[in-house]
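The structure that follows is given in the form of C-alpha cells.
A single protein chain has been removed from this complex, and every other one stays in its place.
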Amino acid sequence: MRRCAVTDPVLSLRGISKWYGPLQVLKNVSLDVYPGEVVALLGENGAGKSTLSGIIAGSRTPSEGSMTWLGQPYAPATPREAIDKGVVLIHQELQLLPQLSIAENVFIGRWPMKNGVVDRAQMVRRAQDQLARLNLHIPATRTVAGLSTANQQLIEIAKALALNAKLLILDEPTAALGGAETEALFEQVRKLRSQGVGIVYISHRMEEIKRITDRIVVLRDGERVQEFSDSATPVRTIVESMVGRPLDRLFPALPVPTDHPVLQVSGLCSPDNSFRDVTFDVRAGEILGIAGLVGAGRTELVRAISGADPISAGSIKLEGEELRLRDPADAIAKGIVMVPEDRKEQGLVVGHRIGENIIYANLDKLGGRWITPSVKRSFAEKAVAKFGVKGRAEQYASDLSGGNQQKVVIAKWLMRDPKVVVLDEPTRGIDVGARAGIYDIIVNLAKRGVAVIVVSSDLEEVLGVSNRILVLAQGKQAGILNRDQANDVSVMELATI
Amino acid sequence: AELKKLGLAVANLQANFFNQIKQSVEAEAKKRGIEVITVDAKGDGPTQVNQIQDLLTQKIDALIYIPAGAAAATVPVKLAKSAGIPVVNVDRNAEGAPGDTFLATDSVASAKAVCDYILKEAGGKGKMVIIHGQKGTTPEVDRSKGCAESLKAYPDVKVVAEQFSNIWSQDEGFQIMQNMLQANPDVSIVFAQADGLALGAAQAIKVANPSQKIVVGGFDGDTAALEALSKGVFNVTATQQTQKMGRDAVENAAKLVAGEKVPPVQLLDATLTTKENVAGFIANHP
Amino acid sequence: MALDINEHGLSSGAWLSKLKGATGPLVGLLALCVFLSLSTDTFLSVRNGLNILDQITVLGIMAVGMTFVILIGGIDLSVGSALALAMMVMGWTANVAGLPLPVGIVFALVASGVSGLIVGLLVTQFRVPAFIATLAMMSAARGVANMITDGQQIVGFPDWFMMLAIDRHFGVLTATVFLMLAVVLAAWLFLHFRSEGRMLYAVGGNPEVARLAGINVPLVTIGVYVASSVLAGLAGIVLAARLDSVQPSSGLGYELDTIAAVVIGGTSLSGGAGGIGGTLIGVLIIGVLRNGLNLLNVSPFLQQVIIGIVIVLAVGAETIRRRRA
Partner (left out) sequence: MALDINEHGLSSGAWLSKLKGATGPLVGLLALCVFLSLSTDTFLSVRNGLNILDQITVLGIMAVGMTFVILIGGIDLSVGSALALAMMVMGWTANVAGLPLPVGIVFALVASGVSGLIVGLLVTQFRVPAFIATLAMMSAARGVANMITDGQQIVGFPDWFMMLAIDRHFGVLTATVFLMLAVVLAAWLFLHFRSEGRMLYAVGGNPEVARLAGINVPLVTIGVYVASSVLAGLAGIVLAARLDSVQPSSGLGYELDTIAAVVIGGTSLSGGAGGIGGTLIGVLIIGVLRNGLNLLNVSPFLQQVIIGIVIVLAVGAETIRRRRA
C-alpha cells in the first residue's frame, strides 16, 4: 500500500538529537509519518529506537530538534499531552499493574466516568470488547498477575487500541508473542492502517517487518542511515544496513552429537498439569529445541528440569543417576543450569554490576576463601571476555543493551562448565547481529560436548539451531522431529494438535 | 568555689511535675545569675546516661538529677562523682549510689493520707484499683507502701487490679483505667499515683459512664489537675511543693559547690488537696 | 445470584474475593469474636460492641490515611506527631489565645496539613525516602507540639466538645464514632469510585506506569501525605474530645499501631494492593483483641505475648489458606 503523495504527514520530526550526559544516543534524526502507513523502525540494540519513540510519546524530551503534529508545533512535556493529541506508544517493557484487573489496566488513567464516578461496569464491558478484538477470551475482571507474558503483551496492545490513536507506535510488540497472537495483532494493525492511522512498528523479527510494513527506516548508532520503500529489498541488505557491515550467516553449522545420553527425562508431570508425561533425552553435544504455541508449557517443563519448579511424577536422570531436585541449587550442583526467559526478573539483578551478577552464580566455587576485589574482578573479566560481552565487569547490568545482558546471563552459567545448559527464549528482544553471537555460543557449547536445550517461540530459530525438536501441545508431548524432518509446517502441525 | 554552670537532667518533661520543677530551677538560677543546661531523657535511662556525659563534658559545676528509670539510676551519679561534681537528686534516688543530697516529698506519708481519704469517702468498702507509676522508681515504691499501710485499716476494701504505667501520663491513665473497667465494671475506688494518671482515669470513667460512684485519688498537684479538682473531676490529690523543690535544688547545689555540708535526705510535705482547699494552690503553687 | 452478577458485576463469592489479602484476617477476626463470645459473658453485648467502636475511633481515622499512604507504596511515621501537633494547636488557640474552639479545630487541621505538605514536598521534590522524611517530621512536629506550651498539657474544653465523644445519639453512636464511620465510608467510596482514588493504586503499583498513563504522580503523592496528616490531625481532635485535654506527648508510638492495622488488613507495604475494607478489619482485630484480653482478665504482660501471637496467626492464616487453594 503506497501513501498518497498529496496527504500531509501526521507527524514530522526534524533534526532530533538526544544526549544522556556526554553520550549522544540520537543524532539529527528526521522522520515523517503519514496517515494510513506502517513505518518500520529498525536498528540494532541500542540504536535509539525506543528513545525516539519515547520522545514522540512525551515520556522523554529531545535535547535538540523540533516536531510538528498535523502541521502544528508539537512538544509534549508529559505522556498525558501526547495521549490527548492521539499519540499512543506501546512500550517495549510491559507497563502493567499486576495487582489490578485487566479492565483497570486497559483504562488506567482514563477510566470511563459516569456522574463523576468511575463506571466500572462500562469499563469491564469495553475492556472485554478490546480483548475480543485480539482473540483473547479471558474475563476482564481477572487480575493481571499470573497471566503469561504473551497474554500480558496482548493486554498492553488492547490498552493502546482502546485509545483511538491517530499515531500508534509499537515497540517490539511481538517479542513475547507466538504465531497466532502475532496474526491477531497484525489484523488489528491492518485495520487501523485502513482507517488512516499512522503506525510506527519496531521489531527485530525480519520476516514480520517484510509482511506488515510499507516503508523501512534504519537507525544506526542514533543516526538515520537508510530508508527502504521497495518491498522486494532482500533481508540481507536491510540487516547489513542495520549492522553496518556485511553479515555472512545467522546460524552456524551444527556439530554432530555423540551417542552418549547426558540427560534422560521420562514420564515427567507437573503438579498443575501444565505439562504431562514428557519423555526425551539429550545427548552430549546435542542441541534439543523445544517448540510449541504460547502456553504450551515449555517454560514450565524446563524450569522443572532445572529445579526451579517441583514435579509430581516422572524422573530426571543425569548420566544415569536419578536426580531429586528440590530447588535450583540442587540442579546447579549437578551441572544443570538455566538461562531463564525473563532476563530482567529472573536472569539478572539489573541494579547490580555485571561482575557481581556473574559472581552470584559462582559463589559456591569462590566460597570458603576471601573474595577480594581482585579475585572478583579477574573472575568476572574472564567471563566477560570469554563470551564477548560488550561491557566491563564494574558496569551496572542495567546499562547494557539487551543482547549484552543476555550474554552476561549465559556467561555467568558457563563459568561453571555445566553438563546441561537450558536456554529459554535466548534471543527475545535481541537484534540480528547479537543473535548470531548467541547462536555461536550455543553451537560452541555443543561442540564441547555439553547437552543443550533451547526453548523458543521463534520458529526460524528452533529450526536453525536444533539437532532435534521436541514439540509440546497444550502440555502434551506431541512428538520429536529430527532435523531433516523438521520444517515450519511439520512443527506447526504437531504444535496445533 | 562558686556555682556558675548548672546541669539539670530531667527524667521526662512530658510529666507536668517535672516540667514545674524545671521551670522553677531555671527561674531560680536566673535570679542568681547561674547558667542552666537542661536535658530531657524522655523516660529512657540510657539516653540519660549519654546526656549526663555531655553535661560533664561542658564542665558543669553541679548536677541536679532526676533519674529517668528505676534501673540505671546509679550510673550518672557515679559518673559525676568520678568527675568531682556534686549531685542533687530530686524526686528519685538510687539505692546503691545516692546523690549528695536527696530532695523529695515524703511520699509514704502523703500517699497514706490520699488513700485514707478515698477509702473513707467510699464508705470503707468496695473494689479498688491502683494505677502505679513507673515500676521501681522511688515515688512508685513509696506511694505503694503508703497506700498499703492505709489499706490495712480497711479489710472490706478489695484491691482487684494493679497496673504500672511507664511515663505517668494521662493517655496511659486513660488506657489503663479503660482496660480495668472492662475487666472489673464494679470498681468504686481508684488510686492513681500521679495526677496525670488520675486525670486519665477520671476521663475513662466519665466515658464509660458506670452506674456506681467511683472515688479517684491522685498525687502531685499538677497545674491542670488542680483546675480539674476544683471542678470535681476527681476527688483528692497531694500537692507537692514543686516550686520549693526547684529553688531548694539550686540552693543545695550552690552550697555543695561552696563546700558546705547538707543533709543527705530532705523530705518535703505534700498537702492533701480537695475541692475545699484547692483555690489557694491554684492561685499560688507552693 | 444471577441478578447480582448483572447488577453489580459481583457475586457474593466475588465480594469475599474483593477483600483479597484480607480474607485470612477476616477469618481471624471472626474466630476471635466467636472465641470471646464463648469464653466471656461480657463480650457479646451491644454495650461492649459500642465500647469497642469508641475505642477504635482514633486508630480507625488514622488508619484510613495510612491506607492511602501505604497504597501508593509510601509510609508515614509522622502520624503520631501530627496528631499531637493538631491537639496542641487546637488547645492553644482555644484556651490560650481564647478563640472559639471551632476556630481552633480549623487551625489544628491546617497545622497538620502543613506538616503533611512538607513531607509530600520532601518526598517528591527532594527525593527524600518517605521513611526518612516522615521520621524527620515525626521528630520535628513533636518538638513543635512541645514548644507551643513548653511541654504543658491543656485541660478543659467546652462541655459540648467532650460530649461529642460521650453522648450516644439515638442511644447508639457517639459523634466521634459516627465521624470515624463517615471517614471510613467516604474513603472506601473514594478509593473505589473516584478516578483520583484509582490513581493511588496505579501510583503504588508502579509509579512509572502511572506516569506514562498520564497520572501526575507527584501531585497524587503530595495529596496523599496531606490527607494522611490531616486525618491524623482529625484523630487528634477526636482524642482531645475523648480525653477532654491535650498534651504534647499524645500519640507516641501510634505510627506502628496504625501501620500494623493497615498491614494486618492485607494492604501490601510494597504498594498498589489492598484497601479500606481490609484496614477496617485490621483495626477491628486490634480493637477486639485488646478489649477481649481485658475481658478475659489476662495480665498485661501476657497480653503482649498473646497480641503478638494473634497478629501472626491472623496474617499467617492467609498463607495457609492460599497454600490449600
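Which chain is which? They are A, B and C, in the order written, and residues in each are numbered from 1.
Definition applied: contacts are C-beta pairs under 8 Å (C-beta built on N, C-alpha and C of every residue); 3 or more make two chains touch, one makes a residue touch a chain.
As the structure is a computational prediction, the values presented were derived from the model and not from experiment.
Note that the undisplayed chain, when the full complex is considered, contacts A, B, C. The residue from C:Leu36, C:Ile61, C:Leu295 or C:Ile311 that touches the chain not shown here is C:Ile311. Only one residue from B:Ala15, B:Val75, B:Val90 or B:Val257 touches the chain missing from this view: B:Val75.
Within the whole complex, the absent chain has one touching residue among A:His352, A:Lys390 or A:Lys476, and that is A:His352.
Residues of subunit A that touch the chain left out of view are 308, 327-329, 332-333, 338, 340, 345-352, 356, 359-361, 363-364, 366-368, 370-374, 377, 412. Interface with the hidden chain, as seen from subunit B, comprises residues 10, 13, 37-40, 44-46, 49-51, 53-55, 57-59, 69-72, 74-75, 95-96, 135-136, 164, 166. In the full complex, subunit C touches the omitted chain through residues 77, 122, 126-129, 131-133, 135-144, 146-147, 150-151, 253, 256, 259-260, 263-264, 268-269, 300-309, 311-312, 315-316, 319-320.
Throughout what follows, only the chains that are shown with their structure count from here on.
Farthest chain from subunit B (centres taken as the mean of C-alpha atoms): A. Once CA atoms are averaged chain by chain and compared with the all-protein CA average, the nearest chain turns out to be C. Centre-to-centre spacing of subunit A and subunit C amounts to 44 Å, using the average Cα coordinate of each chain.
If each chain is reduced to the centroid of its CA atoms, subunit B and subunit C end up 34 Å from each other.
Among the residues of subunit A, none is in touch with two or more other chains.
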